[in-house]
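My structure is below; once you've seen it, I'll send some questions.
Left out: one protein chain. Kept in place: all the others.
Right after this comes chain A.
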Amino acid sequence: MYPLMLTVNGTVHDVEIDPRRSLLDLVRETLGLKGPKKGCDHGQCGACTMIVNGRRINSCLSLAVTHEGDTVITVEGLSEAGELHPLQQAFIDKDALQCGFCTPGQLCSAAALVDEIREGLPSVVTGEVGVAMTNEEIRERMSGNLCRCGAYNNIVEAIRTVSGDKR
């Protein structure tokens, strides 16, 4: 067992863990936050997406023990003071889900995406100058989040609403 201290959604946790435990299992099983989902457990579906130190990652492929001192945000940590995150509201308004299994991952991914665009991080469809929030750009940047129900069109629309681009 190894000691680990990390901050999840603003709360500091001090735990002893088996080094084999993934960050996803730590958050779901040890800390009891059931928002992040285990879709594939192999880095393929994005259902387990969390934001770690400001960057979204697949928490199923990350050993918890490597996250000493890190700051983790899960879907439970997106809302502030009881107010839904604008993306959460947009997902409701635009009907961007059916069964909802992929939604926690989609939301964390989309929240990080908005920051990445603000930072000017390029994607493979981005041209030389600035990032425009076109459908193509959003689809490329969200390609790591699969939705078995196929709610993709509405997911893209919800994200576009929040990014303020109406194209």
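The rule is simple: a contact is a pair of C-beta atoms (placed from the backbone, for glycine too) under 8 Å apart; a residue touches a chain by one contact, two chains touch by 3 or more; residues count from 1.
The rule we apply is simple: contacts and distances are computed from a predicted model.
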item	value
Which of "Xanthine dehydrogenase family protein subunit M", "ABC transporter ATP-binding protein", "PqqA peptide cyclase" or "Sarcosine oxidase subunit delta" matches, in UniProt, the chain that is not displayed	"Xanthine dehydrogenase family protein subunit M"
Chain not shown: contacting residue from A:Gln88, A:Ser109 or A:Ser163	A:Ser109
Among A:His85, A:Arg141 or A:Arg160, residue touching the chain not depicted	A:Arg141
Absent-chain interface as seen on chain A, which is shown	2, 19-20, 22, 41-43, 46, 49, 55-58, 61-63, 65-66, 109, 112-113, 116, 120-124, 139-141, 143-144
